[in-house]
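One structure, pasted below without further comment.
Here the complex is missing one protein chain, while the rest keep their positions.
In this document, chain identifiers A and B correspond to the written order of the chains, with residue numbering beginning at 1 in each.
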Amino acid sequence: MTTVAELPAGFADKVLSAQATFRSVMDAMARPGSVQRVTAGSGVPGAMMRGAAAIALTLFDHDTPVWLDPLMSGTPDVGKWLKFHTGAPVIADSSICSFALVGDARALPALDRFALGSNEYPDRSTTVILQVESLTQGTAFELRGPGIDGTAVLRATLQPADLFDRLAVNASLFPRGIDLVLVADDAVVAIPRTTRLAAKGD
Amino acid sequence: MYVAVKGGERAIENAHRLLAHERRGDCDVPELSLAQISGQLSLGVDRIMTEGSLYDRELAALALKQARGDMIEAIFLIRAFRATLPRFGATEPVDTGQMRVRRRISSTFKDIPGGQILGPTFDYTHRLLDPRLAEGSEPEAPATAEASAATMPRVTDILGRDGLIEPSPQVDADSAVGDLTREPLSFPADRDLRLQNLARADEGFLLALGYSTQRGYGRSHPFAGEIRLGEVEVEFMAEDVGFAVPLGAVTLTECQMVNQFKGSATEAPCFTRGYGLAFGQSERKTMSMALVDRSLRARELGEEIIAPAQDEEFVMSHSDNVQATGFVEHLKLPHYVDFQSELGLLRKLRKEFSEAATDTAAPMQEAAE
Partner (left out) sequence: MNAPVYNFAYLDEQTKRMIRRAILKAIAIPGYQVPFASREMPMPYGWGTGGVQVTAAILGPADVLKVIDQGSDDTTNAISIRKFFARTAGVATTTATADATVIQTRHRIPEAPLHGGQVLVYQVPIPEPLRFLEPRETETRRMHALGEYGLMHVKLYEDIARFGHIATSYAYPVKVNARYVMDPSPTPKFDNPKMDNCPALQLFGAGREKRIYAIPPYTSVVSLDFEDHPFTRYRFDAPCALCGADDSYLDEIVTDDQGSRMFVCSDTDYCENRQAQGHRGSESAAPHKERPHG
C-alpha cells in the first residue's frame, strides 16, 4: 500500500503554478484548437500525463466530484494522489461529475453518460479531460467556432477515431453540452461545446 | 487651457489622512479603547458580529472604532475580513435547550417551567434621558440569588409534546448545511439558506418587513412563544479523534414565534413556527427574523404569496446591507461616459421634438396672420 509520504508530490509553488496552469487552460478554452503548454512541474501518479496532473491540481477540490475511467481508477496511486492533493471526491456516477479524467481514450464512454447541464444551468456540465497520443502530429482537424478567427487546424493523433463525430451532438444540445480538454504530455488543447469540425484531412 | 486631471492618487492619500484625523476627534479627549467599546457599546458590537457573521467581540469593537460608529461600515469591515478566513468545517448544531439562560420570556404562558426571567432589558424602563450617565457614576451592584437548578425547556418543546405545534423540521444529520457565502444562491432557496440570509440581513430591513406582516401584508398571527438569551457551548466534531471537541461558549439570542395554525383533510391543525437566532443580545433582530422566516415559508405551507415579506426573491435579494450600501453608494462613482451618451440622445430627441413642433406650428401662424 502506498503511504501518503510515498505519493508523488503536488505543485512546488501552489499559488503561482496553479495560476500559470490556469492561464494555459483558459487560453486553450478561449482559442479552441490552439496548443497551449503546461509548464508548472509537479509529481505525476502513474497513468496520468503531466498536463492532466497540473490541470487536476489547478481546478479540482472538495466541490468538484471527479470520475475516473477504468485505466485511471485501476491505478491506485491516482485516486489517492487526487484525494491527498486536491480533496476532490472520486465518484462512480459519471452523470454528476464536474470533471472526468480519461486515460484510455479508446474507452471514452458515450458523451451522454456525463453531465450535460440543463438549459437553465448549462454550466453544470462535465469537463472531460482526455489523454491522447499527440496534439502536434497526425490527422488535420479544421475547426470553427467562437475563439477561432475563421478556421483553425489542429493536428492530432487521438482516440476514439470518431471523437469529433460524437462531439457533433454539442450543436443540437446547445447551450447544454460537453467541454473537452485534450492532453498529450504537457500539451493542452480545448474543444468547448461551441467548436465545430469544418473538415478533416490527413 | 484644459488639462486632464491628474494626481488622483495624492488626493486619495490625503483624503484617508484626513479621515484618520477626523476619526480621532479632539486629541484632548481620551481615545476609546476596544475594551470600552466592547463593554459599554455592547449591543452595537453584538449587531456587528451578527450581521458581519463573525463571532469575535474584539474585532467587532475594532471595526466599530475604525468605522467611526457607522454600523454598516463596521459590518462591511468584518465581512471583508471574514471572507479571507480558512474554513475547517461546520460545528455541531448548538443546543439552545441547554443554554445558560440570562433572560427568558414567553408571551404565550403566564408561567412556564424554569420561570420567566427578565434579565438585562430596556423593556419597562421609562425612556427618560438619565443625566447621571453623563456625569459618570457607579451603577448599583446587581441583585443576586441562588441559581435555580430547574431545567428550562423551550416553550415550543412543551407545545410540541402535545402535537400542538408542527415538529421542527428534521434534516438528515449527514446532509451538508448550505452556505450562501460559499455557493452561489439560486431560487427557490431552502430554509437553511433563507435563515442564513436572514441572520446576516440588515436589522432595519427585517424590522420593517416583520412590521409589514403585522399590519396585514402577509399576516401570520404571531405570538412570541419564547425569547431567550444566554450562553451555549459550541462543539466541533474532529474526524481524527472521533468525538466532538468543545470550542467554547457563545452568547446567543433565540426567538421562537408561534404562528397561525395549518391543517388539512389529512393533517390535524397545529401551530407553525418562525425562527430567529443572532449573536449576542439582539432581540429586535431575532423577533423580526422570526416573523420574516415564517412569512417566507408561505410556499412550503401552501399559502398565497401576496406580500413583499412572503417573496423570497425580493427579501433575500435586498436584505443584505453590505450589498445594498455598495450599490446605492456606487452612484458616487463617475458615470460621465453613460451620462454623456444619455445627454446626446436627449439633445437629439429634444431637437426633433422642437423641429416637429415648428413644422406643425408654421401653418397655424400663417392662418393667424
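Throughout what follows, a contact is a pair of C-beta atoms (placed from the backbone, for glycine too) under 8 Å apart; a residue touches a chain by one contact, two chains touch by 3 or more.
This is a predicted model, so every value here is computed, not measured.
When the omitted chain is restored, the residue from B:19, B:35 or B:80 that touches it is B:80.
Touch with the chain omitted from the figure is made, among B:17, B:68, B:100 or B:335, by B:335. Looking at A:102, A:148 or A:167, the residue that reaches the missing chain in the full complex is A:148. From the options A:50, A:80 or A:193, the residue with contact to the unseen chain in the full assembly is A:193.
The omitted chain makes contact with chain A at the following residues, 14-16, 18-20, 22-23, 25-26, 29-31, 58-61, 63-64, 98, 118-123, 125, 127, 146-150, 174-175, 177, 179, 192-194. The chain not shown here touches chain B at positions 1-12, 56, 58-59, 62, 76, 79-84, 86, 180-188, 313, 317, 322-323, 325-330, 333-338, 340-345, 348-349, 352.
Everything that follows uses one rule, which is that only the chains that are shown with their structure count from here on.
We define each chain's centre as the mean of its Cα atoms; on that basis chain A and chain B are separated by 43 Å.
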